[in-house]
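What follows is a single structure, and I will ask about it in a moment.
A single protein chain has been omitted; all remaining protein chains appear in their positions.
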């Protein structure tokens, strides 16, 4: 696989040069006073990116999966009921994790490609008159299907029936890229990782926790130690960690957050939409469909593209890697073989995406998918040119 | 804090240039076929460093603390009894973790500075006639006190009474630096991290698991998901991870292991002994004592140095950082304020250690500890010169 | 200007990750014995890339311009006649340098876009019956016009009339990318830099000198010191430099040469041809012409593309940079405003070139050049797909 080509997977993203350098630190003593000048600013920028003035931010040397585990283990007890929508592989995995921790998961099934149905959440919550459900789980952006769901609507559903459960949101592939408002939406626990919107290598689980959720940690019965918010909170109060922190990644996170905030979250969000629209325009140019069923659930960080019946989407990913040295995302779970995915999050440019689109065209044609050379590229070019003319100038980034 | 001075903490170590570069990778698709050429070699070199031909090696994006949790959560059930020696802060913390996971910990208390007492282990195991004890925990090298314990002796104690418990060893600050023989010593689970003998940044929990321990994972009742050996094993079989791996750190681990094996484990061990002896000679030159009570438990990776009554060891660490830009390790827990620590593991040189010794001399004198300038340096110099003349030539490394 | 997009200038190229790391060295003592293990291998790989078994290779901390100066200053005297073809900005500059050193330059003028005319060289040399001409200068690849000339033909022209002058060749933008045979073609001095075929940052002037040319250095009257072959030769004999060498760049050069030789020079050359053909196919797809007048002089490292009358090629370069964060080469000298250039040398991929082509399409359309979106991309895609099917698999590079 060429190291020259960018990756088009939905995270880890292509790491900006500045973040490569911020992460690549010589050893510093993590018990020295200098460490706090990394730790606290990193937590602060995360809180700002989460758009919460009150959240406690915990950063574990782990991944988003560890963040899920931290979320449930610090707030729930074995036997607790949780309500969770499943509309793709990542929501599926979180549900599986809950089950393995002895939680009683009430699953709201959705088609893979469908956004989470707030009405279904509301119905289930209304039926839970004795408040057995302690937590409501929602995946903001299903990375497997390229579907974004309306978290504000789920919050409204909870509020409509006055349900006191905690709202836990997987924002792994949305936070830092798409509109996410922890405080406004009443999210109690938001989970992400370093390798998506923060554009860094994998290795950090990032968890924002509301005051309401923090009140649950002493009563939570699930065992935890590595992921214990209490140890971490005590550590932070002493400018330290309960164990050895990943200092370089924390420094990278600090710089990544500063980059996002300097650009402005609104601009970051608009940029991701603009980049994504070009890809979606190319898909239309190919005459293909997205896995995401309706425009309102199109993800601005990843597009899962349905290949026509009779073709194997996995072959696209394999051939792109083997013949063109280019990485796309494969379909996972129910949509395995049916979709391939183009990630368009992080510091990606129109030019890079045109490269990805052009490569996808070649590969699809190679395996017999009827796609005309240049068809997607031309559509995306026209979109970008038109959008540039009245909106965007990202050249100076 | 100057970035020019090396650190003298007992890990993370000063990272060799080659490992800085090996870890600092552009993004590669962790689901591509190229990933297996990092993953499997990394696991292979770890197994060789552990000196086991049969261990399953699991590598989590976490730290040594996560490795402890993986060890117990994958093999034990709530209410299981475990036997553990406590002789310093890190053995203490592992015990605490067990307690928080609902295990019934039978603690063998030791003085902080004492090696783990195999006879005490044997007595406890002999008394456990109905084999309630499912796991025996031992910290090979207590980083807090600079004490190495005799794991082979603990294995002999177990065998002497025919006890079937699993032997779990914290080798965080010994593996890759001091003699460690997983297979010969019958260690069932060995835990370490990336930032000690492997000389890398923190961010990997490394766990070697014996065939015997692997047989316990399906019966283990403790909840786990992020640290589940089963998911990881299934992932490895598919050349992948159950979640996003820390590819750069894995690549660094591969290179680090290759470096150790190329140098030869015997040489690595001898080199650490040689470096450590110089530091210990300096301590004698100062007229001070180690926290480690007897020469047979002196650690070759870290020396905890007792400061005379009436002096605050913490002031040494603080002043070294503030005035000389130099990081030493502070005392932890029971020995807080009583010791300061000089780490001498990883790719450290005599010259670097002489710098550390010289700096410690200045700082001790500054705070009133009666130490003559040059006294420790001269002692260490004589040791190194003499040892060089008949043993060592490390200049070509 | 985005740091995410690759550059499409004809050097410095996009630096491969391995070379970034090879150049970025901590300080080593350049008078230590370790230096020779960089110096001599670097010189050796250069000789192999030059395809000479006998050339002395000199590497100065300078650029290709310094290499030109080294070539003339070490072999010629003020008042000496030299014969030089001019067919672009870089051949022009070398001529200018000769004039400023007091040489009597007999210039063979060519159209900018034309290859050097061996017959014209032969006629001039035949007329030089008293051998006033001491050196024949030829630019192998005119970077300004994307024109490669036939150096073997110029050697044949010299041999046909038995002229004893030295043959000096500017191979700055050909060596390491296109077919270059120092020994077979009887090149006496070959000049290049680090930032083209060797894919590194600028900072090294690389000069290969034949035995015949070496015989001239004592008699050469031009003053030189920094660029003196004699000091350098004496230095190399002592495993050293006459002044401080650029150790990191030398180490990078060593690694770059090893990369080229491991891939195989024939493959490197074929790869550059393949990449270039895709770009040229795109140009045809646009209905545009190259500055290079005929296919036999098409350069495989850079294409200079004529924009239609009435359009300003400079505006393309400016807009690409300002609006799309993408760097193309501008026209220089006589072709300023008439051409823009796409560099396609070094470790560039089809995908990256498709990005460049797609971006050029957008920019040309933006400024009114009648180019259909996707027209060049589609043409290049078809070329690459067809070529892939029977020739190339570079994905594993």
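To keep things simple, chains are lettered A, B and C as they appear, and every chain counts its residues starting from 1.
Everything below uses one rule, namely that contacts are C-beta pairs under 8 Å (C-beta built on N, C-alpha and C of every residue); 3 or more make two chains touch, one makes a residue touch a chain.
All of these numbers come straight from a predicted model, not from anything done at the bench.
Taking the complete complex into account, the chain left out of view touches A, B, C. Residue-wise, the contact with the chain that is not shown comes from C:65, picked out of C:48, C:65 or C:267. Within the full complex, the residue among B:159, B:184, B:296 or B:382 touching the omitted chain is B:382. In the full complex, chain C makes contact with the omitted chain through residues 1, 3, 7, 9, 11-15, 20, 23-34, 60-66, 68-69, 78, 96-97, 100-102, 193, 195, 201-203, 222-228, 242-249, 321-322, 327, 329-330. Where chain A meets the chain that is not shown, the touching residues are 17, 21, 24-26. Counting over the whole complex, chain B has residues 1-6, 14, 16-17, 321-326, 347-352, 354-356, 358-359, 361-362, 365-366, 372-375, 377-378, 381-382, 384-385, 388, 393-397 touching the chain that is not drawn.
One rule holds in what follows: only the chains that are shown with their structure count from here on.
Taking the mean of all protein Cα atoms as the centre, the chain whose own Cα mean lies nearest is A.
Remark: chain B and chain C have CA centroids separated by 53 Å (rounded to whole angstrom).
Distance between chain centres (mean CA atoms), chain A to chain C: 45 Å.
Residue positions of chain B touching 2 or more other chains: 24-26.
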